[in-house]
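One structure is given here, and the rest of the page talks about it.
One protein chain is absent from this view; the other protein chains keep their places.
The block that comes next holds chain A.
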Amino acid sequence: MAKKNPQFEKLVETPLEFVKEGNQFLQKCKKPSKQEYLKIIQAVGIGFVAVGVIGYIIKLIHIPIRYLIV
């Protein structure tokens, strides 16, 4: 048991330390402000939908093709 103890301690300590370090890092981080965030969401949303619509048109073309093949 005496031999195992430090190993066991390490097993418990590593995740704890990880959480502690991560928390410290997160606290130092700069988070996007509300305005900034809304702007990002808007840009990404528009981009995502625009690209999605283009992709969807391709998918629509597929429907008649599938009818022809299958």
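We adopt the following convention: a contact is a pair of C-beta atoms (placed from the backbone, for glycine too) under 8 Å apart; a residue touches a chain by one contact, two chains touch by 3 or more; residues count from 1.
In this section, contacts and distances are computed from a predicted model.
Taking the options "Ribosomal RNA-processing protein 43", "WGS project CCBQ000000000 data, contig 00272", "Protein farnesyltransferase subunit beta" or "Ubiquitin-like modifier-activating enzyme 5" in turn, only "WGS project CCBQ000000000 data, contig 00272" matches the UniProt protein name of the chain that is not displayed. Residues of chain A in contact with the chain left out of this view: 18, 21-22, 24-26, 28-32, 36-37, 40-41, 44, 47-49, 51-56, 58-63, 65-66, 69-70.
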